[in-house]
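Sharing a structure here in structure tokens format.
A single protein chain has been omitted; all remaining protein chains appear in their positions.
For chain A:
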Amino acid sequence: MSTFRSQHSGWALFKGLAFASPFLIGFGVLYAWPILASGWYSLTDFSLFKAPRFVGLANYERMLADDKFWKSLYNTLYFTFVGVPVDIAISLAGAHILNMKLRGQALWRALIYLPSIVPVVAAGFLWRWLLNAQYGFVNEIARWFGLAQPNWLADSAWGGVSVLILMLWTVGGTMLIYLAALKDVPVDLYEAAELDGASHWRRFIDITWPMVSPVTLFQIIVLMIAFLQVFTQPFVLSKDPGLTAQSAVGPGDSMLTYSIYLFQNAFMFLKMGYASAMAWVLLFVTLAITLLVLWSAKKWVFYGNR
């Protein structure tokens, strides 16, 4: 009886929908409806206290002439296009170090991952202290090596670099994923290459890089999305993140990211129509870059032997 019922397609559909119902409701309430509403808001003049009034594409047109919009977009793309490759490079190098014969694997991994579980607000304050021009350890170490000792958080040339440093402190997650990927590369490939007398570098280029390239593609997309949305790190590093329209986020607005400017428009200046239009531009920028990465993947991602 029960087997008969379970093969009945109406009952199967009911069970499937019933088990999936939390997400089905969630999708309607937290995704489908808000996406439509956001599209509508982006075409309106709208604040918390005033009903939406249709203005056509005026919000999008206003962006073209908004210097802060361009500044925030530029900063965000700068963080993304510098941060993601550096993150990948550090992670891959670090994963190689951890993949050598070392005792206490669990401990090494925990130490590498530790910064990623420090709350971002705490990490932001910590790095404000470390980057302090006079009393901070970063400049102290720079002094040992005779390097420049900039006023990190007050000099517009270094504000962006400070944000990157804070974000790159948490590369541990990416590194651990690479470590798992390295352990999956068949050992006999390396043994064969070693017999052929291939150098470490050749083995990396010919074996490791192609074998981990699907993971690299995954990591680039995940990191890229995270960098394009960065909010809390620059918000905490910049001392008073633009509580008024005039005040800068970081020296010379060097820490003004897209998400911060969007947040300011929505919740400080109450220009919710404009902020919604910005959100849609962010969606299209994200889509465009993702498609670009996926398109380029055909040239460098290796799916053979899997």
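The criterion applied here is as follows: a residue touches a chain if its C-beta (ideal position, glycine included) is under 8 Å from a C-beta of that chain, and two chains touch if they have at least 3 such contacts; residues count from 1.
We adopt the following convention: contacts and distances are computed from a predicted model.
Novice: One chain isn't displayed here; going by UniProt, is it "RagB/SusD family nutrient uptake outer membrane protein", "Peptide/nickel transport system substrate-binding protein", "Sugar ABC transporter permease" or "Aspartyl/glutamyl-tRNA(Asn/Gln) amidotransferase subunit C"?
Specialist: "Sugar ABC transporter permease"
Novice: Thinking of the whole complex, not just what is shown, which of A:Leu43, A:Val84, A:Leu164 or A:Ala181 touches the missing chain?
Specialist: A:Ala181
Novice: Touching the hidden chain in the full complex, which residues of chain A are there? Just list them.
Specialist: Contacting residues on chain A, toward the hidden partner: 2-3, 6, 9, 12-13, 15-27, 29-31, 33-35, 37-38, 41, 48, 94, 97-98, 100-102, 106, 108-115, 117-122, 125-130, 134-137, 140, 143, 169, 172-173, 176-177, 179-181, 184, 215, 218-219, 225, 228-229, 231-232, 235-236, 259, 262-263, 266-267, 272, 275-276, 278-280, 282-283, 286, 290.
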